[in-house]
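Note sheet for the following structure.
Rather than the whole complex, this shows some of its chains in their spots.
Chain naming follows the written order as A and B, and within any one chain the residues start at number 1.
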């Protein structure tokens, strides 16, 4: 497993490099939080572009430093767009982030998520229920446990998804980030537990989606998928805690949170409290 | 007609129960205000999930405590999604809220709104012009008067829609909420006039749509459609007035409004000024 100090150095370099290079991370994402995803990606130093059509997804896969795919509000054309985009990313060896939002709802979602197994996302980001459900769908865990997805919210705790997250990361060779009160990030070898954030993050829509988009921005510059995912999780925990200290309600929180994403320095992000342990 | 004190007790219990149970109210709604709808639903204590596809609409109809259908920015697939979702809701006897946004624009919108007559929405929420137009389309009012819809804005006063609202509520057996300077809510027997709000609510997009989404959240826990609709209208008038007292422009208003939705207590909501009278 990787040493914590080395991981922190990687995180700091990643965040620094993103600020310097302004990498473009295209997204195919849901319409509920699409604006928040773009603004969060820009706030940490990236550039955003969103599309729906198949050849446009392929274009962004080629042109971007990384790509974010979120299956939130599926449109009929996604049956073509998402596999073509993911295939392009996989063939080019470009980093991409998968957010399996609301896995289990509807036949197209299940079909698309099953197809993605072949294209091995660099980072998978979800809540505990979603990560367990994806591990089950892909049959990568001996016994991932039963997933309890209710709409888009998790009904399970992060540590229940540890085995599934490790198994998914070992299968993809990338990283998996499980969002919750304490966030778990793993590459199948090291498991990191990142602290901070705020309950207000569950009282606005889009903190999970936009974290996925930010992980894609970091993945465009990071040395490893683990460093990219943990950089994203750390800056979210940092900005969430700082924003929560300044406000008392979710409308103000959303504004303050974007501000704090923008203000977080590479060193702040690397220093956000986390532990690293053997998987 | 119901006694005002009893209605207030029902409202307080509804808001209390929503905070305790965090009911999921799925939505099929327009892309302009979809983020605001979700954040408002969460701010009052509910859980949000949005979809576009037919089987996903049916899934949410089954899984949610109530559902919100807003015909704002129609997509081609809605020709299938909306009737299947509304039929499922009707057959299950689940509460659902219809927002007939921009009724009169385009052939698909008219066709869908005509079909909804059969599926009797539990709550109809619109501005005066929209409510009059829907009563005319469904031919439920002797003479609902001529509707003047211009895009998505009402050109008529709330009291002009009283007859149409009462007729619609008597037809559906549910409630109708007409938004305006003073809001009218009726179940066909009692007419309530709720006060408060702010002119800033007409200077941002989405106060109407998000009220519809919040009514769906309350409908998941309310004893009657009238209590659910009036709880929604009351919390909007309360939060709107409180937010307006703190700001001087619409950008700040939107943030403050979400904050005040979150802060409103069940008793505050029940006590927002309103009158109840014979329909």
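General observations
One rule holds for everything that comes next: contacts are C-beta pairs under 8 Å (C-beta built on N, C-alpha and C of every residue); 3 or more make two chains touch, one makes a residue touch a chain.
Everything quoted here is computed from the prediction, not taken from an experiment.
Because all chains derive from one sequence, the complete complex can be expressed as a copy number, which is 3 in this file against the 2 shown.
Here, only the chains that are shown with their structure count from here on.
Centre-to-centre separation between chain A and chain B, using Cα means, comes to 34 Å. Of all residues in chain B, those touching chain A in their complex are 24, 26, 31, 34-35, 38-39, 42-43, 47-53, 55-56, 59-60, 63-64, 75, 77, 254-260, 262-263. Chain A meets chain B in the complex at residues 30-33, 35-36, 72-76, 102, 105-109, 150-153, 203-206, 248-252, 254-255.
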